[in-house]
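So that we are looking at the same thing, I have put the structure below in structure tokens.
Just one protein chain is left out here, and the rest sit where they should.
On to chain A.
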Amino acid sequence: MTINQSGWKPAAPVQGPGDTGTITGNRALMLEEPLIFELDGADTTGVDLAPAPKVASRLGGLERSEAIGLPGLSEPETVRHYTRLSRQNYGIDLGLFPLGSCTMKHNPRLNEKMARLPGFADIHPLQPRETVAGALELINQLAFWLIDLTGMHGVAMSPKAGAHGELCGLLCIRAALEARGDAREVVLVPESAHGTNPATAAFCGYRVENIPATSAGRVDLEALKARLGPDVAAVMITNPNTCGLFEPEMKAISDAVHAAGGFVYCDGANFNAIVGKVRPGDLGVDAMHINLHKTFSTPHGGGGPGSGPVVLSEALSPFAPLPYTAKTADGVVHLVEEEQAEAFSQEHFGGAMQSFGRMTAFHGQMGMFTRALTYILSHGADGLKQVAEDAVLNANYVLRSLEDVLDAPFAHSGPCMHEALFSDKGFADGFSTLDLAKALIDEGFHPMTMYFPLVVHGAMLVEPTETESKAALDQFIAALRHVAERARAGDEALKSAPIYAPRRRLDETLAARKPVVAFRTPAPDANKVSGLNEAGGQ
């Protein structure tokens, strides 16, 4: 069987500014790389295995009859394929990655080393408890420190990412309301919230209503109070919010929600700004997820995995999902699953625990727990406080260094927290945030978060994080100033950016109109392939 039936060939010579093109389509260190399906790997393997002993098959007569169509590559080819692809990516290791609300900070390599210790990396989730005591202790240690850092009462460790944590928090709220026989149907979400907030509320059966923001970029407390009532189960607040501002009325918001019988969910995506500076528990929050892949430096990996433990107030802690770990008075750390839940609750919590159930097959993102604990130990109480301070200082430095060329809609209301928000006001007609972002790519930076939050026109949300040096910030500020000036002046060349990236602007409309989400091996006779699989010819 031949997999390479597509007739793939190197991209046709590409004319760049002032160059004559190359026969390979490569440009020195910028290397084109075909898909694995276009490399002739039908009979190749990069793994040597012992031959299987001869036995009578016990597959119930369900042996595969058709080929799967999976190409294989030898080890050197594999290493080269993925190394070449990696070079078409921007990462924090390459430079400043100022995605607002994403906290793209340095990922310490000690974290990686510790997560790979066989005692953590090579243990099975269903191993007998006596063989995983250290893992349970680690989870419990991290759990306690997350409680200390947030001033909360309990923590659910198993949620797999931020949105899964939101789900956990809302399920706790729902379970708590059901336990008191109180059916409420509505969750209030500010207009400026992350999309996951309304999506999560809907995912667990709530109706979502928006609450407006004030002209100062904060939740409109009066509008919120007016909407509260016996049908409101929860309010989801992001604090610091997605405009990069602290909600100074947070305690008043919480008090009002509690007085109306509801609960306060806090989106903890922006916890990096306040870790060690203020504890959400002191502001009346009932549940908050913590993105270990943001504040606690575990790598984003091109979109995951994350980890989203949820800290809980005293009122919600009894409903935390299973399995959970808990340390008892004798110092022993217990893993509590469905079968022990009732007895454990009776013995240690006076029967208060009423878990809403399981959210994931096993214990959550152990690999991320190891990294986060390593990070907390490295920074300590003193270092974490410095993290928040430097993150906030860096963001304010960016804000004040650029407010003369970029409109900063809320800068008048005071300092920002860990991220600086700008709008496209002042750009020449026909020039957009997108143009500026793509020009920033040519300058060697990953763009900021664009068009979010929705409450600001052409929003640009810049979060430098604390792991940038002043020199790196100064270079970034100079680059952003330069492209902002070009956008204000209406420099037409901006619209063709990026020029120097591995690809020019990509046609997203085409991708959505005729979705091609898997490689199709063309019919054998179609040697002159048309369409996208052979793009590159001019």
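Everything below uses one rule, namely that a contact is a pair of C-beta atoms (placed from the backbone, for glycine too) under 8 Å apart; a residue touches a chain by one contact, two chains touch by 3 or more; residues count from 1.
Keep this in mind: contacts and distances are computed from a predicted model.
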Missing chain's UniProt protein name, "Cytochrome bc1 complex Rieske iron-sulfur subunit", "Multiple sugar transport system permease protein", "Probable glycine dehydrogenase (decarboxylating) subunit 1" or "Urea ABC transporter membrane protein"?
-> "Probable glycine dehydrogenase (decarboxylating) subunit 1"
Chain not shown: contacting residue from A:69, A:230 or A:351 = A:69
In the complete assembly, which of A:58, A:180 or A:412 touches the absent chain?
-> A:58
